[in-house]
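Before we start, here is the structure in question, set down as structure tokens.
Heads up, one of the protein chains got dropped from this complex, but the rest are sitting where they should.
Let's look at chain A:
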Amino acid sequence: MEQTQSSPKPPSRVPNAKGKGADAGEPSASGSTPAPAEQDYPRPRTKAERRELQERQRAAKAAAKRNAGLVPPASAKGAPAAGAAKGGASTSASTSARGGTAVTAAAGRGVKELKPTPGAEDVGGHSHGLRIFSHFALQKIATHVAKGDVHPSIVQLGLMFSEFKICGANARCIATLSAFKEVIQDYETPPNNTLSRHLMTHLSTQISHLVSARPMSVTMGNAIRQLKLEISNSDIDLPEQDAKDELCHKIDNYIRDRIIIADQVIQETAMKKIHDGDVILTYARSSVVEKVLLEAWSEGTHFSVIVVDSRPMLEGKRLVSVLAAASIPCTYLLLPALGSVITEVSTVFLGAHSIHSNGAVYSRAGTALVAMLAKQHSVPVVVCCETYKFSEGVQLDSFTKNELAPVGDFFNSFPLTRPRDSLALKNRPNLEILNPLYDLTPPSSITAVVTEVGVIPPNSINSIPLALGRQPF
């Protein structure tokens, strides 16, 4: 019985793969191959026949791939765009269902299966290296086409996300929740439906639009999960407007408790780590670290700040202008220059996008380098992070989940002294430009994490849910 069961697998596997390929618009040559597979439906009985069938299908698949390689580039251009869109669509569909990190693995698998054909035409003689980074599925910027019933404030928000006008984990979360408040107020339960069930599906459409603009941040994911919990717990008997008001009130409380007040507690705790005459180093721009520094300065402590910055986003410039406006003595330099100043630094303050249960910090690309070099020179590294940024699961390296910035001079981050045509701003044959936006700092490089429930060493991050009186995830 087992033997005959194993035989259908080869014929059924081939049409499946071809089916997915057909979805992404793989050239029509593949369409012809399922036909021979179907012809073999009267199953071969002997082992030799089965092996012969497998060989035939393998040869047919190889022939189809070769034909696909000869098909003119027009269809190939369709394939990568469709492939990327498909990758994005599958990400959004599954994200709205779970909003976890396991999703990107599925998207990655989907994209990897499509990858061989688009990669072959895109770059003549694609190599091992180009395939390695292929799972960084690049989001298309111009998805202004809203699918389904998307609220105008969500459309506006999606546009601002994709243009990076709102960036930073806290800012994005607050913006999303505020937009959701408007969505909820404008929502009307259709007849024969309950608010608690239908509102969820309505919100899912909004969420998929936001994700298609830019992958969701962990903060947004946690906040949305909490919101969905509140919606499902809302009382069925409440009149609609009351239920909506209660939800908006809960959203306000979430923002107030988990973000605003948490930030204030973190400010007061971290301020105690700054003493007179200190040289504080920070990287890029973290909203929490900015608040800590401003608060410490207004309390009268005299210190100076070194802001380290880097492409692609060059966010540190904004931080420098805020600190300089408050008359804090600042030094500004780019990341490669860090080696020359690290010997003078007393403490390093960093922000985080999210923090994992093993204590690894997922933050702006470049943070890992700063933390590593500081640790080497025995400079304490302090990460300021609210508890709502806690992300379940353990990420082992920066590849599992990352986002690429758009190629080219999107942020105007190149110096004016350098003529634009001497820079490589576009992909060329044999040259691909990658701008990862995030990286993972291992817990060994971090000295302490300041949260609103206290200052904890990185490997005790797991105890946060218990400290908040909740179930551990």
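We adopt the following convention: contacts are C-beta pairs under 8 Å (C-beta built on N, C-alpha and C of every residue); 3 or more make two chains touch, one makes a residue touch a chain; residues count from 1.
Operating definition for what follows: contacts and distances are computed from a predicted model.
**Q** Looking at what's absent rather than what's present, what does UniProt name the missing chain, "catechol O-methyltransferase", "Translation initiation factor eIF2B subunit beta", "LYR motif-containing protein 4" or "Signal peptidase complex subunit 3"?
**A** From the choices "catechol O-methyltransferase", "Translation initiation factor eIF2B subunit beta", "LYR motif-containing protein 4" or "Signal peptidase complex subunit 3", the unshown chain carries the UniProt name "Translation initiation factor eIF2B subunit beta".
**Q** Looking at the full complex, which residue from A:46, A:192, A:340 or A:378 touches the chain that isn't shown here?
**A** Touches the omitted chain: A:340.
**Q** Touching the absent chain in the whole complex: find that residue among A:365, A:379, A:450 or A:464.
**A** A:365
**Q** Just the residue numbers, please: which parts of chain A touch the chain that's not shown?
**A** Looking at chain A, the ones touching the missing chain are residues 123, 125-130, 132-133, 310-312, 317, 320-321, 324, 327, 329-341, 343, 364-366, 368-369, 372-373, 376, 397-399, 402, 414-418, 422-424, 428-436, 438-440.
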